[in-house]
Each structure stands twice: as C-alpha cells, then as structure tokens.
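Let's turn to chain A:
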Amino acid sequence: MVNFFLLILIYSGIYALMAIGQNLITGYTGMLSLCQAGFFAIGSYVTAILATSLGWSLWATLPVAALLSAMFGVLIGLPTLRLKGDYLAIATLGFGEIVRNVLNNWDSLTGGPMGIQRIPMATIFSFTINPYKKWAFLALVILIVVISYYLFERLGRSRMGRALQAIRDDEIAAASMGINVTKYKVWAFAIGASVAGIAGSLQSVFSLSVTPNSYTFMVSIMVLCMVVLGGMGNFAAVILGAFIIQLISYFPQLTGLSSVIPPQFKQILFGLILVVMMIWRPQGIIGVRSYRVGQKKSKAKGAK
Partner candidate 1 sequence: MGSLSEFFQHFVNGLTLGGVYALIALGYTMVYGILKFINFAHGDVLMVGAYIGLFVFDALRGSAPLGAWTFIAFFLAMLISMVLTAALGVVIERVAYKPLRKASRLAPLLSAIGVSFILSNSAAWAWGTQSRKLNYPFDNTPFEIGGVVITPHQVLVLVVSILMMVALKVFVDRSRMGKAMRATSLDQDTARLMGINVNVVISLTFAIGSALAAAGGMLIALDFKAYPTMGMMLGLKAFVAAVVGGIGNIGGAMLGGITLGLLETFGVAVFGIPQAMKDTISFAVLIIVLLVRPQGLLGKVVREKV
Partner candidate 2 sequence: MALLNIDNISVSYGSIKALKQVSMHVNEGDIVSLIGANGAGKSTLLKAIVGLEPLVEGSITFEDEIICCDTVSKSVPTEKIAKKGIALVPEGRRVFADMSVEENLDMGAFLIRDEEVIRKKKEEMYDFFPILGARRKQKTRSLSGGEQQMMAIARALMSSPRMILLDEPGLGLAPLIIQDIFDKIAYINKSENVTVFLVEQNARMALKASTEGYVMENGRIVLSGSSKDLLNNDSVQSAYLGA
C-alpha cells in the first residue's frame, strides 16, 4: 500500500524531470515541442546499453545520457527551430516517432522489439539502490528532482532565463535587443532534452528493462499535459502537474477500484480533464509566475 504510493511518487519524479525540461522549452521559450519521449528513450537506452554491455554504473552513464540527449536536442533543434507553433509540434512529434522506430529496428544495438533486460541496479558506494525497496530509490529520485529544480529555477531567473522569456514574448524584439535567438533556442532545446535523458536513465535502473513501446508519443503528450496542468513557465507548478497527472493515471489502482471501473474509464477521464482544463483554466492550476526583481523582491517572494 505505502509502497504503491511511493511508486507513484517515483514515477511522478521521473516525469517531473521531463516536465521540467519541457517547461524550459515550451513554458519559457514558447516552442511547442512534442518529443520528450524521444529524449527519454535515448536516455533510457544509453544507460541500458552501457550498463549491460560495458558494465558502467549509473553514475557513469548519467552524464552520457544527458549529453547524448542534448546532442540529439541540438540535432533536431538546429534545423527545425525556425518552424513555428503547430509545425514545430508535428516535426518534433515525427522526430520522437523516428527515435522509437530506430530503437525497434536496430536489433544489434538495442535488442529490437525485445528490448534490453536485466539492467544492473544503481549503487551508491557499495549500497545498492534497489528499486524494490522504494524508499531508497525515491530518495534518489527526489534528490535528482530537487537538484534539477534548483538548477532550472536558477536558470530561469538568470540572464538566460530572461532571454528565453523575451524570445517567447517577441522574437523580433529580442533579436533587436542583441539576443542571439537561434543560439538560445538551441540551448533551451538541448538543456530541456538533457533532463529528459536523465529521467530516462532513472527509468532504466528503476524498471530494469527497456522496450521501445514504452516511449510512444503518448508519453510526450502526458508530459505536455503536466506542464499545461501545472502552469507554464513555473517549475514548481510543473512538478505538481506531474504528480497530479500520475495520480490520475493511477486513480483506479489507488482507489482499489481497478476491477470495478472499466479500464477505459481512466483514459476517458484523462481526456475529459484535458478538455475541461483547457476551457476552465488554460493557464494551469497554479498559473504563470513571473519573477519580480528589484525593490519588491522580498515582498513578492513572501506573498507567494
């Protein structure tokens, strides 16, 4: 019982990482990207492959996963960034599907549709972070989420965060203010992708096996929903969004009604929430919080 709740928290954490990245890309920079699942998959497979075939530890694979995801972020980012709105959404959605397709067909590297099994568990010093004993793993996830949150929150407040928001609000004006729009967009994409890669690594050492069909574009859409539900441009809200979406998606199990409720009802409910939220509160549950700087800083902080 408690364990199941912990599991939801762990998944909330893993998804929160993706949502944080998505928030940087969509909430801050205003680019509607739909390929977090692709970066998530890349991160998962990097860890899975390096850990099973080369025996690397999680800690060695994490940076590789983050870097490789970021690289793919740049790869997809550079050519597609001049696309706007819906077009960017479809192009990135296509990229996510291509990643899954490649993973499913590159049998020699990824095990094809069988995926990769028996991924070694993560360890800290000689202590194994056993995914069956939820507390330790949850602690690991929370640690990484907190670090990411801290870094991204700082990033959001830094000159870069400000530049990204400026690009979101008005690209042309931003360029006229000396901001290199392309550079920042690519960076946002790369950084947003890299946390998704890290989330993927964690997912690998948590479920201990990976298969391509876990990374469908539904994952990207779920992540986007988390950002929208929580409130775009607000990292804390996005983490809450991740938690709420996970609660909804495990609602039947949580309430012990999974045998009573037809399985489709959860998905229907999910759809309803999307529609109702968009009509009722499109800015998200918490909404956007723009930073106040200057003389009223402390006051603004206290009010929140």
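Selection rule, in plain terms: all candidates are chains of the complex that A comes from, given by their letters.
Miscellaneous remarks
FYI, a contact is a pair of C-beta atoms (placed from the backbone, for glycine too) under 8 Å apart; a residue touches a chain by one contact, two chains touch by 3 or more; residues count from 1.
Model, not experiment: these values are computed from the prediction.
Only one option in 1 or 2 touches chain A in this complex, and it is number 1.
Contacts from chain A toward candidate 1 in the complex involve residues 26, 32, 79-80, 83, 85-87, 89-91, 93-95, 97-98, 101-102, 104-105, 172, 221, 224-225, 228, 262, 264-265, 267-268, 270-275, 277-279, 282.
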